[in-house]
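See structure below.
A single protein chain has been removed from this complex, and every other one stays in its place.
Let's look at subunit A:
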């Protein structure tokens, strides 16, 4: 698949934004994070800014954006419509939670109703992340995506990058980061394992071949001619090719920059180094790594239409 920058930016940025919001709500409800106005303001604004920037960016790949408002109508069948609906429903609930948090901090009390709103907003954020994953996961035409690991990875990577962001927000506001950094370590580790399982799973070739695509299952089938002299919509969209060396280099980047370096930096923070600089580097590194992961997610996905253009399998 052609890796479109707008969609890569959207999934990485809004994933991290939703992850940050969910962990903030969780930290408030369970009380493992010390909130003050600075943390609420910076964390809340950062998560909403990332989500909004991502959602706006996602409309950039539309060829006819004047009809984008119609995208909420097929909620019953389309994961793309569901994602849109959940994303829009999230905003008022999330703003209400942040407002409640702010009011509570002024009054210096813990309010069960605000916690309830936080749970509702977090569930909507999780539903949006899950829908984003299912947009890709439900496509039977792309075997690299058509797996439960796709929504799982979207959820885990969103939470992991959100966790790293939250550590940065806490460190920047001079709050203790021990619990959140430890939680982020756990999330990063789980996300790395899940991604490793995916990369292992995806090596096994399954699904249609050029033989089932053409119906000639008892002989070798080779493409003689595609019937066009220049590129078409189909070749632009689905025939993306990247050299194997680049793919390998990016997979290494995913694990080194996306998981290993943030794990080491957050590990130092857990061991006692209280520096927002470390958290900032961890954030930077994880975004580079997860950006590479998302680019690979598209570049390595091979649509079955490639079979008609001569690929023996996908």
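The definition used in the following text is that a residue touches a chain if its C-beta (ideal position, glycine included) is under 8 Å from a C-beta of that chain, and two chains touch if they have at least 3 such contacts; residues count from 1.
Please note the rule applied: contacts and distances are computed from a predicted model.
Engineer: Which of "Sugar ABC transporter permease", "Asparagine synthase (Glutamine-hydrolyzing)", "Fe-S-cluster-containing dehydrogenase component" or "Error-prone repair protein ImuA" is the UniProt protein name of the chain not shown?
Structural biologist: "Fe-S-cluster-containing dehydrogenase component"
Engineer: Among A:29, A:71 or A:89, which one touches the chain that has been omitted from the display?
Structural biologist: Checking each option in A:29, A:71 or A:89, the one touching the absent chain turns out to be A:71.
Engineer: Tell me which of A:33, A:48, A:98 or A:142 is the one touching the absent chain.
Structural biologist: That would be A:142, which touches the missing chain.
Engineer: Of the residues A:62, A:186 or A:205, which one touches the chain left out of the display?
Structural biologist: That would be A:62, which touches the missing chain.
Engineer: Applying the definition given at the start, please give the residues of subunit A touching the unseen chain.
Structural biologist: 1, 61-68, 70-74, 77-81, 84, 135, 138-142, 207-208, 212-216, 219-234, 237-238, 303-305, 308-309
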